[in-house]
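A single structure is presented below for examination.
One protein chain is absent from this view; the other protein chains keep their places.
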Amino acid sequence: MKIGKETQPRSAICTANEHTIVVRGKDLCQDLIGKTSFTDYFFLLVTGKMPGPAASRVLDATLVAIAEHGLVPSVQASRMTYAAAPDALQGAVAAGILGCGSVILGASETAGRLFDEIDRRAGPGGDLQTAARAVVGEWRQAKRAIAGYGHPLHKERDPRVDALFAVARDSGADLRFVAIAEVVEQVIPEIVGKSLKLNVSAAIPAVLLGVGFPLAALRGVPIVARTAGLVGHLTEEATQPIGFALSYQATRELEYTGEVPAGFIAGH
Amino acid sequence: MKIGKETQPRSAICTANEHTIVVRGKDLCQDLIGKTSFTDYFFLLVTGKMPGPAASRVLDATLVAIAEHGLVPSVQASRMTYAAAPDALQGAVAAGILGCGSVILGASETAGRLFDEIDRRAGPGGDLQTAARAVVGEWRQAKRAIAGYGHPLHKERDPRVDALFAVARDSGADLRFVAIAEVVEQVIPEIVGKSLKLNVSAAIPAVLLGVGFPLAALRGVPIVARTAGLVGHLTEEATQPIGFALSYQATRELEYTGEVPAGFIAGH
Amino acid sequence: MKIGKETQPRSAICTANEHTIVVRGKDLCQDLIGKTSFTDYFFLLVTGKMPGPAASRVLDATLVAIAEHGLVPSVQASRMTYAAAPDALQGAVAAGILGCGSVILGASETAGRLFDEIDRRAGPGGDLQTAARAVVGEWRQAKRAIAGYGHPLHKERDPRVDALFAVARDSGADLRFVAIAEVVEQVIPEIVGKSLKLNVSAAIPAVLLGVGFPLAALRGVPIVARTAGLVGHLTEEATQPIGFALSYQATRELEYTGEVPAGFIAGH
Partner (left out) sequence: MKIGKETQPRSAICTANEHTIVVRGKDLCQDLIGKTSFTDYFFLLVTGKMPGPAASRVLDATLVAIAEHGLVPSVQASRMTYAAAPDALQGAVAAGILGCGSVILGASETAGRLFDEIDRRAGPGGDLQTAARAVVGEWRQAKRAIAGYGHPLHKERDPRVDALFAVARDSGADLRFVAIAEVVEQVIPEIVGKSLKLNVSAAIPAVLLGVGFPLAALRGVPIVARTAGLVGHLTEEATQPIGFALSYQATRELEYTGEVPAGFIAGH
């Protein structure tokens, strides 16, 4: 069935003949395997260009920062899925990735969109504070979540934030979006009515947008990173399974709030 | 509900307090962010140990080798899914990962299990050719697929194989499993009845098992790598959509082989 | 980690002891198995109440209407995934479901939200045409898609629309949302600038909202229905595989628009 007008598939990423695989204009086997890091290759795949030294260091730092934070909900979902379907590692990874949504890991993209709007609103040389106050205010009024601020565990600034900002500074990255992220943190109390500190989901776009990583690919960073974390957890699950123990614990205090038939006696 | 006997969840991967996130015994923000590459961190997450220089180079090379090979079926599935559900990048990535199964990308794990069995059968100092002939013969008889040999496009050895073997040699990796992989290639014609050359799915375990990457985590390597490739494709899809064009092309010559009601005239 | 304030899980859907499984207040084995259709049970699971005769017939009709429409993109994604990972039927089904997003099958929910807003805007006894004109106009101005109108193949009204409306009428369902759906079809030309006929995605909420199926569960109808269709396709795929043939066809005319290294000659 023809959906939309375009019927000719085109792509600028990869082509191959029997002897050569070309990725983004380079010969995969001659120019890339053994010569570039996976992180730099990821940058190349997404943008079509090799990263400079700052982009390389910053992207590495963000991938390391977000890959692992213990048994968060999506990791639990993944380990439960693996316990129930151990033949399909890929299914358990997929289940874990499906939790990279707007509330949790997808927050990086949302925060990036906020910073981008503030950047464009201020324009070159414009006042960031004024622009931040205006844009954050409009988002609040439109009931759009201000993602990337506040954390259930780290009430002060999430320690990953300063670590990422330090890498951005040390590597000579453009710090404009770091500045925007900090200005947003400053204006939040007056607009939202409480202090919410920068967390890692806002720090990621703050450092990545300054090194040319595209806004449209931001959500891909926590997804790639978390995939590595999930493989770590599922490798542990394969030898020390806790998927069913987690699901048992989760429901120990479960309260059933529906009706029961006459004579039914609750189990223990 | 209690499934199995274990009710106490335990994990050795990550813990945290309000100020510090500990991953595999290290302080994430002090010791890892900005100080280790994502590839080395992946090795740490999976094995609990930092990789040596050979392991680091070899793992990077395998991730780069397998991340991207154009519009293979799982990439098509991912781009079609994104076209239909553009609000959920994570869903499109998950759809792509779900194709990392036994036939395509999961072949790395299957090949690794074959090599591991040959390694143990031969034992230290034993003859690899004899062991390979025996084990490959047994797998054939049990109708188990000999994964990682032959390729639809690359009839000679997949060019990624030599590139990966070169990295293993140059980085001083243990080459025992490379030798096993080549011995298997040699015995295949007499057992299978045709020549099937090593492809990238066999080369990956051949180089990784020699640097201490665990057998149980092998399928994780193409999954992590392919996730980066998928993010590249979906970033392109966001601006140059071809998901629906691919699905249109796929069915242009579709033949309907079922019955039709009286009077039905086929569409065009 | 504690995310949000609520720590006590509660659910009104199901409880059990060793002898009895209670679902929505009923004894599953005594009252439901063999005594209720799967469709009615689905209604019970979602709403907590057994459907009346109209709700039962209408829900059945919508599930039948949307389960199958050939090799649409999400079915192709599912069959390609199964070809690549045949050990995991659940993974191929999941890949197919992931395409039930905002553009394709999720349109039912979006259309339902539009009708609900028009219903509340008009109020009891209010003029539907005025309300529809206002709400559709506002959605257009806010660049929100008017989902459920127009179809790539069925340029006249999708034939499933009249079939569903006939079931609603014949079963004595409340037809208010059918009326709203038709009024929207009437006002679209003046607001959107072209005629777009009702398709099945708008007909589904039009008939379901009149029989008490909740707005919040609308996207579940195409998902449940399509799962049945996917199982049909994957059962066929298991014996007559076309997943790889589809992916081959899809890229026969693929154009590579990126650069190539010096000397590279395109394959065929």
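Labels for the chains are A, B and C, by order of writing; each one numbers its residues from 1.
We take it that a contact is a pair of C-beta atoms (placed from the backbone, for glycine too) under 8 Å apart; a residue touches a chain by one contact, two chains touch by 3 or more.
Please read all numbers here as calculations on a predicted model, not as lab measurements.
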{"item": "Selected residue (touches chain absent from view) among A:L153, A:A166, A:A238 or A:V260", "value": "A:L153"}
{"item": "Touch criterion as defined above, residue of A:I3, A:L32, A:L98 or A:L164 at the omitted chain", "value": "A:L98"}
{"item": "Touch criterion as defined above, residue of A:I3, A:A83, A:I118 or A:V178 at the omitted chain", "value": "A:A83"}
{"item": "Those residues of chain C which, in the complete complex, touch the missing chain", "value": "1-4, 6-16, 18-21, 23, 28-30, 32-34, 36-39, 41-42, 45-46, 57, 59-61, 63-65, 67-71, 83, 88-91, 93-95, 97-101, 105-106, 153-156, 159-160, 162-164, 166-167, 170, 214, 216-217, 219-220, 223-225, 227-229, 231-236, 238-242, 244-249, 251"}
{"item": "Contact set of chain B toward the excluded chain (per top definition)", "value": "1-4, 8-18, 20, 22, 24-27, 30-31, 48, 70-73, 85, 87-88, 90-91, 94, 152-153, 250-251, 253-261, 264-267"}
{"item": "Hidden partner chain, residues of chain A it touches", "value": "70-74, 76-78, 80-81, 83-88, 91-92, 94-95, 98-106, 153, 243-244, 246-247, 249-254, 267"}
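Methods note: only the chains that are shown with their structure count from here on.
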{"item": "Turning angle required so that chain B lies on chain C, C-alpha fit (0 to 180°, nearest 5)", "value": "180"}
{"item": "Whole-Å gap separating chain A and chain B, where each centre is the average of the chain's CA atoms", "value": "22"}
{"item": "Whole-Å gap between the CA centroids of chain B and chain C", "value": "34"}
{"item": "Inter-chain centre distance, chain A versus chain C - centres from mean C-alpha coordinates, in Å", "value": "28"}
{"item": "Contacts with two or more other chains, residues of chain B listed in rising order", "value": "70-71, 83, 88, 91, 94-95, 98-101, 105-106, 153, 244, 246-247, 249, 251"}
